[in-house]
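Of the protein chains in this complex, all but one are displayed in their positions.
Just so it is clear, A, B and C label the chains in written order, and each chain counts residues from 1 on its own.
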């Protein structure tokens, strides 16, 4: 069987669901999953659909063309069709913190992640041994004020050469350039170590400690030009008390960061996230 | 607009979704919500669908007949169709504990619950003033070993006279008879004050204290003949420590019970629960 | 037995614990609870201690004098000694929302709260029937731009006449004057319907919806002159998703607000909260 995943969003109007499901049936597809959402404020319709087709009769390109002509244009849809035959390719950007890296590679190794990791980029050499242990190519791309532009160029070439689908900043600690963001819109996932929108920017655990909050958090989100303001994918929280030092918050936060980032990676890689109006619709 | 909710389950096979959505479209209905699930172990297909029809042309009875003849029988479906014009009627069974009662009536008053409460039954008179304050008819049906059968008869007559759709045992503290259960299958909701299947039966907080658990729970479930073993609708938990006495667990538990029972009531009343194989599918 | 609770904070230095416990022993007191905390950043020592004394030989005033002369002055302590014989008196300020009111009065009635509620103040008459049902005096003190000062005067007179220990703003919806705050420093508890410091100010659920957060929260805190910036006592959170409307967030939030406010009331009434540097130490 050939399996595809279709993501759609468009202005809401009657009969979208029936029309789409009917179209699939006409093409001899069997719908195995359907989920939909209507944003009543914006009047936008969202749908995610998985469908199976008998292998020999099915051509993905023909299907895409037919979909575009019959449905996409008629409903003025934004749509994407993914074939399950191709796993998404994820590039990991890291720096010196190893906890998210260990966590993601551990899940990757155990088969929990349905994706490929063609390479890891870091601005430091510290974590190269971990990449080596997991047998993943490691590129050292140092970033200084002088080399910023050159580094970015090198990153872009690697990303294009490997046909990377999305980028994960696993505590990368560098601000990503607008050029990279515009090439990978809603395709760069960051983990911010606070419960956004509280404590935007650097040193959020220090700010949380100072404010005396009783719960800390972590937030995975797509990177946009405005710092820490992109669409939120997942958030997690943990209780803290006056007995916790800043170091304790940081240690507790590592556990949050790992899980919240891994959730975002899994949701993105299985095409369960749609972005609209700087917010996410998560079909899970 | 006339709005209906359709719940379906049947053996999984290709094209159910497209066939059903097509049927709705033919009847000039607009699908505004669709959700589905396949139990891969049992190979059972579940669907919940909301559809709107123009008021004048729509007859619920005609639609039901057509659905039965065209789809229900062909796919050997179990199906139910609810009209949104009729709010479900809920009977409350209570005893001496007031926290779930206050909670449900507070939500009812605030418009949070989409249902009617024709009456409250209690085996004690203690909470009658609360029912009076909220202006809900209160029936005192004492239950002793001698009067059990008579009490049950009285309950059944009240339930039938008021065309009750489902029953909520808000800490009713009495075991419900098999006769009542068989008349209201998967329509009697109980709140058990533990994280089932741990601590089945009486005094679960005492058992939890004795075992030294670090988390306590509450479970809302449908009542079946086997005690505390019916399909689970919702569960909630709270952290506890060695500093908590049994009384502390009971007080903490009250908060859990209120929320977990209210969730079950809301899910059932909006027809979001399907039961199969002593488990629930929750379309939320 | 006569039971007292002692709260202390002072600059940290060696031997405070031994000196205090020794002092209690000399006065024939038996320590039944002791907890302490050192803020390593500020170098401040905090202690909470409960001690029992035989009834006849004990005079609270004599003990207080001795404590002051022997310990308080020597260690330059800030200290408070509470007798368990006197329950704290709490004034409730409310407006039109009833959920926190029902919740607190339900707990009060069930004996869960160790305090007295001499009266309720509201700027509207809507919730008077609830106060009546629970047999608690209700004062209607309307607040308009013109009557603000007069209303405040009336509030202060009521608070003083009833020897109120602390005030709870149970969704009072009015900004409390600096004069009131300065008369009841760290004695006015507010419930803010967001996870502070995110979404300070009005309509936080609307802001949370707009930002697309995946978790919403509620925060109980002491009121200070700066809006929503006072010491945090407790926080709670709940998961939300794209399927939740603003109304859904508000409904979910009500459950959080009730529990987070009740926790703060219980902690304050049992003298388990100490404030320092705009943060709280919670001995629970």
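To be clear about the criterion, a residue touches a chain if its C-beta (ideal position, glycine included) is under 8 Å from a C-beta of that chain, and two chains touch if they have at least 3 such contacts.
As the structure is a prediction and not an experimental result, all values here were calculated from the model.
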Touching the absent chain when the full complex is considered, from B:158, B:198 or B:250: B:198
Selected residue (touches chain absent from view) among C:22, C:42 or C:114: C:22
Touch list for subunit C against the chain that is not drawn: 14-15, 17-19, 21-22, 24-25, 30-36, 38, 239
Touch list for subunit B against the chain that is not drawn: 37, 39-40, 195-199, 211-215, 217, 231-237, 241-243, 245, 278-282
Where the unshown chain meets subunit A, residue by residue: 98-99, 102, 106, 109-110, 112, 129, 133, 243, 251, 254-255, 259, 284
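Operating definition for what follows: only the chains that are shown with their structure count from here on.
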Reference subunit C; chain at largest CA-centroid distance: A
Chain copies touching (subunit A, subunit C) - same or different residues, decided at half shared: same
Degree value of the rotation bringing subunit A onto subunit B, based on Cα positions, nearest 5: 180
Centroid spacing, where centroids are CA-atom means, of subunit A and subunit B in whole angstrom: 37
Intercentroid distance (Cα basis), subunit C paired with subunit A, Å: 42
Residues of subunit B touching at least two other chains: none
